[in-house]
Structures are given as structure tokens and as C-alpha cells.
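In this view, the complex is presented without one of its protein chains, the others remaining in place.
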Amino acid sequence: MSDKKKVLIINRRAPYGRSNARDSLDVALTCGVFEMPISLLFADDGVFQLLGGHQAKDIGQKNLSANLAALPMYDIDQLFVCESSLNTHGLASDQLDHNPTVVDHNAIQQLIQSHDVVLTF
Amino acid sequence: MSDKKKVLIINRRAPYGRSNARDSLDVALTCGVFEMPISLLFADDGVFQLLGGHQAKDIGQKNLSANLAALPMYDIDQLFVCESSLNTHGLASDQLDHNPTVVDHNAIQQLIQSHDVVLTF
Amino acid sequence: MALHTLNQPPGNTQCLERCLNALSDGDALLLIEDGVLATLPAHASRFDAIAANVSLFALQADLDARGLNVLKDARFTVVDDGGFVDLACEQDKVVSWY
Amino acid sequence: MALHTLNQPPGNTQCLERCLNALSDGDALLLIEDGVLATLPAHASRFDAIAANVSLFALQADLDARGLNVLKDARFTVVDDGGFVDLACEQDKVVSWY
Amino acid sequence: MKFSIIVQAAPYSCQSAETAYRFAKTLLDTGHDLHRVFFYGDGVHTGSAFASPPQDEPNIPANWQALAADHDLDLVVCIAAAVRRGVLDDTEAGRYSKSGSNLAAGFELSGLGQLADAIAQSDRVITFGA
Partner (left out) sequence: MKFSIIVQAAPYSCQSAETAYRFAKTLLDTGHDLHRVFFYGDGVHTGSAFASPPQDEPNIPANWQALAADHDLDLVVCIAAAVRRGVLDDTEAGRYSKSGSNLAAGFELSGLGQLADAIAQSDRVITFGA
């Protein structure tokens, strides 16, 4: 790698209904292997990826939260969650796993501007 | 065919962005070939399927409106469009091709109840 | 009478509203897949305008997958896959909102 | 500064709002595919809250396909595929909303 | 009661593909009939013999094949949707001069007339969409 680009991955989809959440996590972990600085933002229905207590066996999938737990092993610790999305769904940040930082729309604009590459899932 | 089931097809997607509109039309025409009574309801972004003046050549697709023009040949003349969807997009029924009947939410409930099978696209 | 299924999350407002506006007296609504996210109390008011005798259901496996069993609003009856099939039999037709 | 592309129709409110809330001063927004349906004057007020120096564009081929060239709101500048590439070069990065 | 099922969702991308299978298995387990399963749109990829998911994930095409073998199911893949998406039986592979075919055993390619027939013949038609 010639360059350590800072990558922001924005996760907007609910877990399980579509494969976006899992696809996104695979990209994040791979970038982590290559030691690229990664930030993850969870917004819209994507905030449900962080909610605890998933039991996905009966729908033939693996728990996403277990995979998210692997992030620190790749030094991925910059996790953000959109405040207005939490409010929309009546969720509090202490119901979420992985200790994301709560951010508003202005902070999200700053995240986009301060990273070199932005991927959306 | 043992039975002439009345089929309602609800079209909710914008044309071209996804294949739903074309897939739906193919089902409608096939049911027409088998002389099944078909009604078509256009709602939400699906109302744009009826807007005139499509020129889809540059995006590598065929004009959907030309295919819709084939419906009368299969005796499919029960076309409905959702009033609130037209209002949402600021469209008037006289901007639409194929002379759909404008219906409100109550009439849509009646359409669903009065058909034997409802398909959504 | 119809069984309506909805598999879209509440963020897909257009799909949820379309489904709710299509419900008639005696119909049943079953939330499946990402649709079960609408069982959260924060979304309860969206269901206030529907007819009183429309029954509301949510699919067990999908609630479990998303950790919503303990969080969901009480007016949704939880059904398993057998209950899904039963609902499809009890109603005259099935309308899928997706 | 970023080029934002949006390919979802205005009925996907969550995606449109998310995109609009993400725009910063100097960014550009290009509506593509079903996204161009938001160029209708009925949706103009949705764009009122964005920063004054965010430029708004819509892709020619997608407007043509949907019969919107004569209907679209005047504040959207029409670009062809070459203009799309140019916008991606002029801005530092591309953010795709879909 | 006699059901037919329309599957429009691609396996591994959309949960609907798995929900459709679970619904089919449950209705058969509880004594109902399944007249036909019609795979349409991206649902045609369910009929791919080449799908090779990891060992610890469900193999949705194989699950349908096993169910079809147990219950003599009619698994119809829309031919127009399948051919453009690269799901071919031997006949279509020959017609388009391809090196091989990939329609899984237990599935067949056929036209939308099979969907019209399913609508006419079934007590309930249920769509699993994408």
C-alpha cells in the first residue's frame, strides 16, 4: 500500500434483511488487515446493527454482533452512531454494543469531509 | 385454466431504476393471454410508469410506455392510479398516458378486497 | 379479507404507509424480516389510524434475530412459521409489501 | 469537498434526507437513475434547507428516460456522462447514496 | 390448502429468499399442498447448481432441491429472467452456444404461463419480494 487513506464506511441498512451490513463489515475488517485507518458510522436503520441480543440462528444467519466484536482486534475503534436515527427509533446509546460515539448532522458532515474515501452500505 | 381468478397487480416502483415495472408488465400481458381478468394499480413512485415522453434509449432500455400501450390488445383496460401519490409528486392525471382512473385510499382497499389474487411489484 | 406481509424497515416510510393505508376491516398484518423493527414503541403511533379490528402480528424468528423480543410493543402478537401459514389460510389472499 | 450521488426516488425519504443532511459547503449533489424524480417542482422545498453554495445537478440520460426534461425544476443543472466524470474529478471524493 | 409461491429475491443478498424456503417447508410439514414455486427476477439465481456457500451457512438451492425430492415439488424458474441472468439448462446453453449449463437438478426453466397457471390453480399465492 503506497498510502494510508482514511476510510469512512457508512452503514445505513438494517441487519439481516439484506446482506449490506455483513458486506460492509467484511470490507472494514479487510481494510483493517491492511492497517488502513477506518471509521464506521451507523445511521438510519443501520443503528440496529449495534443493538444487543441478536439471535439469528433461526433465520439461517450468524449473529452480526459477534462479527462486530472482532473490530478492536484490527484496531478499528472509531465507531459513530447518528443521534437523530436513535431518536427516530426510540433507542438510547446505552442499549447499543461497542460503545459508539453519538454524533449529530454537523459532526457527520465533518466525518465525511475529514476522510479521504467514503463507502456506503 | 380451471378458473378465471380476478388478479390485481400493484405497481409501486419507479420505472427503469429497477426491473420491477417491466417484470410486472410481462406478468400482466401473460395473464391477459390466458384471458384472466386483470386490473393494474399504480401507486407511490409507480405513478411515473404512466408519465408520457419517455426516451430510455441512452440508458440501454426500451420505453416502458410503448409496452404499456399493448395492454388494450389483451383486453386489459382496468387501470387505476393513486390520487395521493399524484399529489405527492405534483402530477395531474391529464399528464398521464393510458387514461387511468384516479382512486383514493378507500377505493384502493376496495380493489384489494374485490380481487381474488393480489400481486405487488 | 387479506393477510398483508411487510418486510421493509420503518425507515422505508413509503412502503409502511402504503401498507397501512391498504388495510381493511378484518385484515391481518404480519411484520416479517426487517419489517419487525416497526414493533418498537417509538413507531406505535404509526399504527393508531388503522381499523380497530385489524390484527397485528410479528414473526418470532425475525424478532429474535434482531434482539427485539423484549423491546416490542405489546399490541403485536408473536407468531412462529406455523402461525404465518395459518394466517395465510385464514385470510382469503396474501398481499406482500416489499 | 465531495460529490454526492443519489439514485433513489423521492419516495425513499430516508435516503434523500440522509443525503441532504450530509451536504457541506462547496459539495455537489448529482441526481442519477430514479433519483432524478426529485427534480420535479413538487419536491423543490426539500432542497431549501441545504447550504447556498451546494450545486445541484441531474443526469441527462436519466431525465430523458423518465420524460422529465421539460418538467424539472430550474435549479438543477443538467449534465451528461462526461459532466458526471468531471464532477467526480473536481470534488475530492464521491459519496454514493443508494 | 393449495399454495403457490413466487420468489423474487436473490439468495445471500435478500433474506426473503430464506423466508420463502422456511414458509414452504412449514406449509408442507403442516399438511398443506404446494402447487408450484415460481422463481422470478433475481430469484432465478436460486436455481444455480454452481452456488457454493460456506459449509456453515445454509445452502438455499440445495435446501429447495431436498424439499422438492421429499414432496415432488414443481420448481419453475422463469426462462426469460433466467437466461438473461445466466441461469441455463442444457437446451438454452446449446441455443446460446455456451460451454455448459448450470440449472440445478430439480428445477426447470419455463415461461410466465406457469405463473398464470399457478394463480389459476392455487387457493393462495404468496410473493416473497426483494
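Note that the chains are named A, B, C, D and E in the order they appear, and that numbering of residues resets to 1 at the start of each chain.
As a convention for this text, a residue touches a chain if its C-beta (ideal position, glycine included) is under 8 Å from a C-beta of that chain, and two chains touch if they have at least 3 such contacts.
Given the structure is predicted, the values throughout are model-derived calculations rather than measurements.
A.B. asks: For the chain left off this view, which of D:Thr13, D:Asn69 or D:Ser96 is in contact with it?
C.D. replies: D:Ser96
A.B. asks: Just checking the interface: what residues of subunit A touch the absent partner chain?
C.D. replies: Missing-chain contacts on subunit A: residues 1-5, 7, 19-20, 23, 26-27, 30-31, 33-34, 36, 117, 119-120.
A.B. asks: Can you list, in ascending order, the subunit D residues touching the missing chain?
C.D. replies: 5, 7, 32-34, 61, 81-82, 84-85, 88-89, 93-94, 96, 98
A.B. asks: What residue numbers in subunit E mark contact with the hidden partner chain?
C.D. replies: Touch set of subunit E with respect to the missing chain: 10-13, 41-42, 45, 48-54, 57, 61, 81, 83-88, 92-93, 96, 98-102, 130.
Assume only the chains that are shown with their structure count from here on.
A.B. asks: Could you name all chains that are in contact with subunit A and with subunit E at the same time?
C.D. replies: C
A.B. asks: Based on the averaged CA atom positions, which chain is farthest from subunit E?
C.D. replies: D
A.B. asks: Among the chains, which is located farthest from subunit A on the basis of C-alpha centroids?
C.D. replies: B
A.B. asks: Round to the nearest whole Å and give the separation of the Cα centres of subunit A and subunit C.
C.D. replies: Chain centroid spacing, subunit A to subunit C, equals 27 Å.
A.B. asks: If you average the CA atoms of subunit D and of subunit E, how many Å lie between those two points?
C.D. replies: 38
A.B. asks: Going by the contact rule already set, what residues in subunit E reach two or more other chains?
C.D. replies: 15, 19, 22, 125, 127, 129
A.B. asks: What parts of subunit C, by residue number, touch at least two of the other chains?
C.D. replies: 7, 11, 14, 33-34, 61, 93-94, 96, 98
A.B. asks: Going by the touch rule stated at the top, which chains touch which?
C.D. replies: A-C, A-D, A-E, B-C, B-D, B-E, C-D, C-E
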